[in-house]
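Shown here is a partial selection of chains from the complex, left in place.
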Amino acid sequence: MGPGAPAIAPGYPHALAIPTRWKDNDVYGHVNNAEYYALFDTVINAWLINEGGLDIAAGTVIGLCAESHCDYRAALTFPETVTAGLRVVHLGRTSVRYEIGLFSQAAPEPAATGWFVHVFVDRGTRRPAEMPTRLRASLERLRIAELEETPAR
Amino acid sequence: MGPGAPAIAPGYPHALAIPTRWKDNDVYGHVNNAEYYALFDTVINAWLINEGGLDIAAGTVIGLCAESHCDYRAALTFPETVTAGLRVVHLGRTSVRYEIGLFSQAAPEPAATGWFVHVFVDRGTRRPAEMPTRLRASLERLRIAELEETPAR
């Protein structure tokens, strides 16, 4: 992906370019498996903050991770820039299930796919709380039609 | 867990004490979800190296992560020491499926549980390769009986 080209991830309504970092590579020369989840976290929370109005410093409702998963198909390697695709496959009143695809530069198929469940909670009590209207509206924009959904595993 | 007490994780044949680090905590005051996988990685690879004879610098066979998963049940928080329990639920010729439980100090139930699949490959070609005898024997010691296995999800 050239600098300045908009990030595109086939099958995902939103995409974000995330450069790898030197220390992402582990001793086997590729991005460490745990770092894939740091990329998941990044594309998700950047969306929630920038588009959904999530206030991580002072908002009363915050999102906590309840479940995450990743299938690793191909290696990612520093210094490449990864494109992270994001879509919503289930949107409840207090929770959302995202699917994420991580794409290597120039590869049409994702190097990894995964899912991530956010439960929204009250910052103080940490009890489930309805997501704010603006945040919910931003997630609606990432929904894909039923037919496109990944079958339940 | 007092210093020096052997790490114990009910239901897991092996356990390792892993202190949290300052930067594990994210902006919401608890260990970040991606770091849980760094703990998975650590208990697994420490076992492979110390007990299985894995040579991460020069061995011809290395283990790559094919799939990982985590269910988050309770928060972990710096500066606590986490006990990571490890067991093997499937042991093939070239792959192994581990289950991991992360326990907070003084809590009988795990704060998180997950699984992790290693595929062993030739370091050069990255094609699946049979795991060395000593490594396999070390994994046999972590197997739990069929009846104890977590049902397929």
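Note that the chains take the letters A and B in the order they are written out, and that residue 1 is the start of every chain.
In the analysis below, contacts are C-beta pairs under 8 Å (C-beta built on N, C-alpha and C of every residue); 3 or more make two chains touch, one makes a residue touch a chain.
Computed from a predicted structure; not experimentally measured.
**Q** Quick one: how many copies does the complete complex have, if 2 are shown in place?
**A** Number of sequence copies in the full complex, not just those placed: 4.
Here is the rule we use: only the chains that are shown with their structure count from here on.
**Q** To bring chain A onto chain B by a C-alpha fit, how many degrees must it turn, rounded to the nearest 5?
**A** Between chain A and chain B, the superposition angle is 180 degrees.
**Q** At what distance in angstrom does the C-alpha mean of chain B lie from that of chain A?
**A** 24
**Q** Quick one: which bits of chain B touch chain A in the complex? Just the residue numbers, please.
**A** Interface residues on the chain B side: 27-28, 32-35, 37-38, 40-41, 56-57, 62, 64-72, 123, 153.
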